[in-house]
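Just one protein chain is left out here, and the rest sit where they should.
Chain IDs A, B and C follow the sequence of writing; residue 1 opens each chain.
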Amino acid sequence: MTFELMMFLITAVVALTGGIGMVMFKNTVHSALFLLLNFFAISVLFLLLQSPFLFAIQLTVYAGAIMVLFLFVVMLLGAERIEDTTDKLAGQRWLALVLALILLIQSVAINLITGSNEPPMQELETLALLSDPATLGAELFTTYLLPFQITGIILLVGIVGVVVLNQRVRTAQDKGQIN
Amino acid sequence: MLELIWLIPLLPFVGFLLNALLVGRIGDAHTQERSAGYVAVAAVAAAFVLALVAFVQLGNLPEEERLVNVNLWTWINAGDLVVPFGLMFDPLTGVMTLLVTGVGTLIHIYSIGYMHGDSRVVRYFAYLNLFITMMLFLVMANNMLLLFLGWEGVGLCSFLLIGYWFERKSASSAAVKAFVVNRIGDAAILLAMMTIFLQFGTLNFFDMILDGAEVIGFVENAGAVAQQIVSVPGQDFRIGTIISFLLLIGVTGKSAQIPLFVWLPDAMAGPTPVSALIHAATMVTAGVYLIARTHPIFTDTTLGLVTWIGALTALVAATAAVAQWDIKRVLAYSTVSQLGYMVAAAGMGIYVAAIFHLLTHGIFKALLFLGSGSVIHGTHDTQDMRKMGGLRTAMPYTFVTYLIGAAALAGVFPLAGFWSKDEIVGHALTHTIPIFIILFLSSLLTAFYMGRQLALVFWGEQRDHSYHAHESGAVMWVPLVILAALTVVAGGLNLPGSHWLTDWLFPVMEEEAAEFKIVLGVVATLAAIGAGFGGWYLYAVRWAKRIKVDAKDPLYRGMGDIWDTMAEAWFFDTVYNKTIVPGYRSVAGFFAQVFDPEGIDGLVNGVGRAFGWASNGVRFFQNGYVRSYALAFFLGVVVIVGYLIVAL
Amino acid sequence: MQFALTDVPRILPEILLLVLALLVLGSDVFERWANTDAARTEQHRASASLAALGLGMILIIALIQSGYVYRLPDDAPINFLTNIVRNLQNGGPASELATTPILGAFATDDLTMIGRLVVIAAAFLTVLLTYDARPTANPGEFYTLIIGSTLGMCLMAGSSELIMTFLAIELTSIPLYVLAGYFRNDRQSTEAGMKYFLFGAMSSGILLYGMSLTYGYAATAAVTQGSTGNNLTQFERIRELVAQAGEPTVLLTLGMLFLIAGIGYKVTVVPFHGWSPDVYQGAPTPITAFIATASKVASFILLFRLLTTTFPVLTGAADVIIPVEASTFTGWTSLLALLAFLTLIVGNLAALPQTNAKRLLAYSSIAHAGFLLMGLVAWSASLAMDREAGIASLLYYLVAYTVMNLGVFGVLYVVDQHTRSDEISVLNGLARRNLGLAVLFTIFVFSLAGIPPLSGFFAKFYVFMAAWQAGAEWLVIVGLITTIISLYYYLRLLRAVFIVPPDTDAPIPTPRWMATSLVLSALLVIVLGLFPNIILTIIDNVQAVAGR
Partner (left out) sequence: MVPISYYIMLSAALFTLGVLGVLIRRNAIVVFMSVELMLNAANLALVAFALQRGGIDGQVLVFFVITVAAAEVAVGLALLVAIFRNKRTADVDEVNQLHG
């Protein structure tokens, strides 16, 4: 067993634990923390996959910004309370489990069918190029210029949306006199 | 001049626009009513004059050139599918146009009197003009698609006009019923159009020049293609059979034949002039026109079916007409029955006779409906014949004209109905004996129920004195007199010996004149007079005392359930309910719901309820929980992926 | 591959939309600042008129650029005006440049152009509808979001690459989530926003997973073929790689399924439709109209482009049958045929018992998605000509569908503004309360029901024809039967309008610009029905591009 494989296995176990924990734990804060664990694990996997740049933004954006936002909202709303164990939708849980299991089996089966002929790995030279953030940056500003600009618009629209939804306006409407 | 035939449908359309947009905005209610009537009548009358001119001009052309195509613009040009917005004028279209605009004009005039004082009369005339437009599109279209536009358009106007008095619940549900039932037929026509296009690559009736290019027509080239055989698994069909079968379903809807005739009797909830125009003279004959127009595509297989459907409808409806109390329902079933004659005639391949009967029936049935309208008008909205009686003195014009119409319908020599019906019955004798027997029996019944109706309405004593009967005004009886006069002479269109109509329609139908069987003619007239007299005698003399308001018919005593069955027009659900034990309902709830006896009802509500049951099932999943939706989503994904894996 | 200066005119409508969005964002700042009703109305009108004007101008510019109405002849005299037109049209679909997508990511062919025109026109009519409405909070932002979403839809229509597809869908969706939940004090509106959002986020997860699988297949194929170059996310490249790899593997099919599911939610195809009735009912009515029309148009165009350019290998037949031989999956057409079947049945049946007019129309819009899918199913035809009929019928249907739905929701909005409800019962006696509105409503509903000569009829007829030619006869028959069923619930609406007496005879006013929007829609419904050739000739251009 190579070092790399060992690293992969450990991180994979951590990632799965994070995922399972997030789904299983009744407390929202716990779920969030487990998801954070999962994000960390995935960022490590990115590193293993020769993508240091993605490793960095996975940590800063996902684990940093997004998770903090989640936790912040959980705290703000006091929504961390534990869910009832009784489900209004009878059978939803079991159906979901069965469905997820089938989905998993299906995807794994399909990967087994097709993934058997592993193509040869890339040469070191290519790998070095691939893992260089400069390559990614250059691509972003040439081939992917258009999508890059659109991302900017999406962020703008997102900001506008958030402001609209949560801006406090002192009007009659907000005091609940209308509706 | 013939290039201007597009003016014929345009004029009523202008009338419609004027009435719909302008007239409602001027003056007081009285001015509005008057101007709406004048505009509408003027528009249709002008269309009639134009149609007459066009007709004469067509007659001046040599026989082989009597087909004019006028393409206004290329309606659809999508790949292979090239359809002009085009009208045509040929002998068949010519006579149909004259019937529609001619009878239409008279009924418009009559409406001025009949609808006097109605609060929405402007809208009424707008609808009526729109109907004429659509009907003209139907008969003048030079392709299936435009014909279908007219076909749907007249259905729409019929819907609007049946439901015109929408305050009455029966009117609005009858309107919906008519529309939905017709839609079943329309779906079949759509399928037929697709098949026609796939097989012939065109929807035009005849070859023509469009945008400088030669375009073929399917009627003209039907011969060879229609006989080709296609294999549906397990069975071979001729293409013509498939197409014509689909067309036939459409015909049974629009022309009220078995099994889709149920909407027509209910449609009598509309104003009586509407019944006369739409549900007797013009719209319901569209099916017969369609068969005549596309007749080369009909194969022997379908024609046999057409004959039987027509004949059976004639009989079933005639029996139903015998057992009605409502003056208009008698005429409604009578219309269904007479349409059966036309369809049967078309089925037997004597298209000229079918059209001949269509024309004469259009005239005398319009007369009868308008007459009944005059009766209803004069008796202050009474429709139950048990409440009438003895009206011949109070309403002399109506009585005389009604008598003429009834005699024509019964087939009494020398009125129009005699000649046209005799051609059909006479041909049936050489065609198939059972058909002949059915049709002959039906004509006896026809005479009987008309005799019964005359007796009930015009003879005896007035049985209900809550109203004072009076004759209608001149604006109403003058059209009656004109129609009565036409009824007397219309037989001349195709008299034995001259057979003008056969000759005139020869370019379209290519049919030889039928041989007149004098013996049959004599027998038929005598039988009709006998049966009519019988009906009259029983109800006016023999049982006169036993007819009371809300009483059962004297015949009911002898016939009981059979009478009920007739009164319900052998309605299939009645039969179901009589023969199938109630427990059956719980087993086959679905069918019980579809064939529910009460109601619009049976069909429309039944369908609604039956599907309501299914749709509640669908709604069960739409429970408002996002998680359920997500579950359905992933269920879909998993099932599809599973299918994929199994498929591999 | 570099972005060239000549590419700027090609995405001019998009650039202008962006500029307009920014302008509108600031527009209400220049109006009176106060919390009085008058001030709020003023702010609202300022933003609405700027948005409407801008969208109208962009629509005109796009029309000039398209060259559908007028094409500048090559020998036209050179002056200021012709220079502008020529430069514009050089970026249009008829120019040489349009044959290759910008950076491989954004095609500017006829398909995009038609999508753009429809989407921008829909946005224009929606904005007109809202002009006279009760003022919304933050009008500048409201219209910015609409325009931003429109921009996303334009990008969706032209997207020819996976990254672009993902971003365009997100750009379309994010503003729509906010707009659906725009009345944040209204429980139904917020509920609609949240349902839309959760479902949308989930679907984008699915979509992305599908993308990763598709990319994975392409990557594997590229490695085995020794192909290089960083453009494996382009539809065109994936198709080439798949074609060279020979037998398509199950991995690719799986990716395709996830992609269809991910886009399927936007086009409200059963079983991916769950959110739509709730969202349509809860969202503000003009937004419902916008979601139901523009968003669906863009998604259908995207779905069409994605499936036909990326997965022509997997086309298959129009039949849903258990494959006789193992290893013959019958491809996406049979999958879509199955989905169309489900959509038609579920959409029409569920509409029957509804009592809320908006919800009823939501189901009707689901049902229409079933008819639209039939146009895609027609791609299974063996003859190129029949496939072209399929795409032409799909596009015609999309245009007709857009105008009639905008109209019918618009009428509901007018009534809603007055009565503050969208139950069917508020339509009672509309004919007496406002005859003009009732007539418009009738036109739209009859068009939805497919009554000739309105455009809805020809749209149905044409897709039926295309599907029939492609061998999906069974689907056509199902379509016809469901058309008859659908008549029942459409007539219920008309029955309310014309037959059921109203509680009050008080007239319902139709403000000027709302009326303009409705009349424009109605005119289009009628004109497109009577002269479908107007757009059929335009649609013909598409076949040359997409009909490979």
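One rule holds for everything that comes next: a residue touches a chain if its C-beta (ideal position, glycine included) is under 8 Å from a C-beta of that chain, and two chains touch if they have at least 3 such contacts.
Since the structure is predicted, the reported quantities are computational estimates derived from the model, not experimental observations.
Novice: What are the shown chains in contact with the chain that isn't displayed?
Specialist: A, B, C
Novice: Consider the whole complex, including the chain that is not shown, and state which of C:150, C:233 or C:334 touches that chain.
Specialist: Only one listed residue reaches the unshown chain, and that is C:233.
Novice: Touching the left-out chain: which of C:68, C:197, C:341 or C:444?
Specialist: Residue touching the absent chain, from the options given: C:197.
Novice: Quick one: which of C:282, C:347 or C:529 touches the chain that's been left out?
Specialist: Per the contact definition at the top, the residue touching the missing chain is C:282.
Novice: Could you please point out the subunit C residues that touch the chain left off the display?
Specialist: Subunit C touches the missing chain through residues 162-163, 166-167, 170, 174, 177-178, 181, 184-185, 187-188, 190-195, 197-198, 201-202, 204-206, 208-209, 211-213, 215-216, 219-220, 222-223, 229-233, 277-278, 281-282, 354, 359.
Novice: Take the complete complex as the reference. Which residues in subunit A touch the chain that isn't displayed?
Specialist: 2, 4-5, 8, 12, 15-16, 19-20, 22-23, 28, 31-32, 35, 38-39, 42, 45-46, 48-51, 53-54, 57-58, 61-62, 65-66, 69-70, 73-74, 76-77, 79, 83-84, 87-89, 92-93, 95-97, 99-101, 103-104, 107-108, 111-112, 115-116, 118-119, 121-122, 126-127, 130, 135-136, 139-140, 144, 147, 151, 154-155, 157-159, 161-162, 165-166
Novice: May I ask you to list the residues on subunit B that touch the chain which is not drawn?
Specialist: Residues touching the hidden chain, for subunit B, are 619, 622-627, 630-631, 634.
To be clear about the criterion, only the chains that are shown with their structure count from here on.
Novice: When the contacting C-beta pairs are counted for B-C and for A-B, which pair yields the higher total?
Specialist: By the number of C-beta pairs in contact, the winner is B-C.
Novice: Centroid from C-alpha atoms only, then distance subunit A to subunit C, rounded to Å. What do you get?
Specialist: Averaging C-alpha atoms per chain gives centres 30 Å apart.
Novice: Using Cα averages as centroids, what's the distance between subunit B and subunit C in whole Å?
Specialist: For subunit B versus subunit C, the centre distance works out to 42 Å.
Novice: Subunit A to subunit B: how many Å between their CA centres?
Specialist: Averaging C-alpha atoms per chain gives centres 67 Å apart.
Novice: Give the residues of subunit C that touch two or more other chains, as numbers and ranges in rising order.
Specialist: In subunit C, 250, 254 touch at least two other chains.
Novice: Specify, in ascending order, the residues of subunit B that touch 2 or more different other chains.
Specialist: Within subunit B, the residues that touch at least two other chains are 628, 635, 637, 641, 645, 648.
Novice: Can you tell me which positions in subunit C touch subunit A when the two form their complex?
Specialist: 1-3, 11, 18, 25, 35, 102-106, 137-138, 141-142, 144-145, 148-149, 151, 155, 163-164, 167-168, 170-171, 174-175, 177-178, 181-182, 184-186, 217, 220, 223-224, 230-231, 249-251, 254
Novice: Taking the touch rule as given, give the residues of subunit B at its contact with subunit A in the complex, in rising order.
Specialist: 625, 627-628, 631, 634-635, 637-638, 641-642, 645, 648
Novice: Quick check on the complex: what are the subunit C residues that touch subunit B?
Specialist: 194-195, 198-199, 202-203, 206, 250, 253-254, 257-258, 261, 265, 270-272, 274-275, 277-278, 323, 326-330, 335, 345-346, 349-353, 385, 388-389, 392-393, 396, 446, 451-453, 457-458, 461-462, 464-465, 468-469, 476-477, 480-481, 483-485, 487-488, 491, 495, 498-499, 501, 530-533, 536-537, 539-540
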